[in-house]
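For this view, one protein chain was removed and the others were kept in their places.
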Amino acid sequence: MKIVVASGKGGTGKTMVSVNLAWAVSQSQETHLIDCDAEEPNVHLFYPGGKDEGPVTVKVPEVDSEKCTLCGACGEFCRYGAISVLTESVMFQAHLCHSCGGCMLSCPVDAITEVPRRIGMITRGEPTPTLTVISGILDEGEIAAPAVIKAAKEAGEWDGVSVLDGPPGTACPVIETMEGADVCILVTESTPSGLADLRRAARLTEAFGIPAGVVINRSDNEDSSTLAFCAEEGLPVLLTIPFDREIAAIQNRGAILCSEKEEWIEAFTQLYEDTVAIAGGIL
Amino acid sequence: MKICITSKGDSPESVPENRFGRTPFFVVYNDETGEIIEVINNTSANDASGVGPKVVQMLVSKGVNVVVTGQVGGNANKGLEVAGIPTYAFGEAKTVAEAYAAYKAGTLTRIV
Partner (left out) sequence: MKTIAVMSGKGGTGKTMVAAGFSVFSDEKLLLADCDVDAANLSLLLETSNTECRPFMGLECAAIDQTKCVGCGICQVYCRFSAISQGDDGIFCINPLKCEGCGVCSLVCREGAVVISERQSGEVCRSDTPHGPLFHAELFPGSGTSGRLVFEVKKDALNDEPNVPAFLIDGPPGIGCPVISAISGVDAVVLVTEPGISALHDLRRLVTICRQFGVQMFLVLNKADLDEERAEYVRRYCADEKIEIIGTIPFDPAVIEAARRGESVAGMDTPAAESLKKSWKALSAAMGISQ
């Protein structure tokens, strides 16, 4: 069971929902919590102590200048302009490369091999005997977040329950996170931008064919537009969390709501049960 | 030497093109005779990505020595630099011919 927590808009409370959901699930069964917001991973702030599991690398071409005849085939093939054949040398620009391997395949004299290039790292921790926390962390200055997300997902792959804390937006990092998910929890807040981004995120889960439900966070009881949208789209509202300075303070200092305030355990346990129901097409 | 000018059209009277990678045409002069020896139709102009470096490779294969254009993006900039192709901004020139004359007169600012 892979549960992705996503939102479209940033800062709506994805990480808060993810860490509490994983906390609640892990009370009764083994759980994996995977931080897929590789650009700004925050789960490890709530569950510190993860150990370095090694680097994440991508494959990039290396040209053997002894063999290279400067024929230009690799540069003509590369659609991203990452490799260019110039007067006396072949120039490679790593930030343009998608690691497709096409330059190597198109070289007629086998002058190109692929070498690994580090772009980030994976950490793994076991804060409790039933909870494993895996984070994908993109190196500062690198751009290929999806490759790090993919590696984090692979590191956390298993048959049990995984909660994936997703990145904001609806572009490549979110696509990589949602790939293969069984169900998606969309966290929103009842503002026009929260709603606009919820709509975008809902369109994405629809494109993937992933069943989804909604958590309304920081509610001030003015949720009518969000509720109307959810009703229209057939998205069940699974949980409403009120705006509350105390909840904000707990979150701000990196603590877990469920372990600080017992009344939330039931809410997040119920959230898990309802999410499983959605995944099974019941809700 | 081959002097290549980015251009909206295929003649010396055409307006020079501000964009380097996405220019429709390259007008190439031989600066020993002052004549246009080739007009290159830029087939990469509408590509989705990586246009700058692709165009640099194409110009290198054509033996171009100098580029005159408006602006150069970062990726193309690096290509031109590594390829050792000096690049100048055409500035106030209204036509390709004027841009070429300004280059010959040495009044253009070098940008790469």
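To keep things simple, chains are lettered A and B as they appear, and every chain counts its residues starting from 1.
FYI, a contact is a pair of C-beta atoms (placed from the backbone, for glycine too) under 8 Å apart; a residue touches a chain by one contact, two chains touch by 3 or more.
Just so you know, these numbers come straight off a predicted model, no measurement behind them.
Remark: the absent chain touches shown chains A, B in the intact complex. For the chain missing from the display, the contacting residue among A:S28, A:S65, A:T87 or A:S193 is A:S193, taking the whole complex into account. In the complete complex, the residue from A:T132, A:T177 or A:Q251 that touches the missing chain is A:Q251. The chain not displayed touches subunit B at residues 46, 48-49, 74. In the full complex, subunit A contacts the hidden chain through residues 8-12, 15, 38-40, 42, 45, 77, 79-80, 95, 98-102, 105-106, 138, 140-145, 167-175, 179, 189, 191-193, 196-197, 200-201, 203-204, 207-208, 220, 222, 245, 248-249, 251-254.
By definition in this document, only the chains that are shown with their structure count from here on.
Per-chain Cα centroids separate subunit A from subunit B by 43 Å. Within the complex formed with subunit B, the residues of subunit A that make contact are 72, 75-76, 78-87, 89, 91, 93, 96. Those residues of subunit B that touch subunit A in the complex are listed here as 47-54, 56-57, 60-61, 75, 78-79, 82-84.
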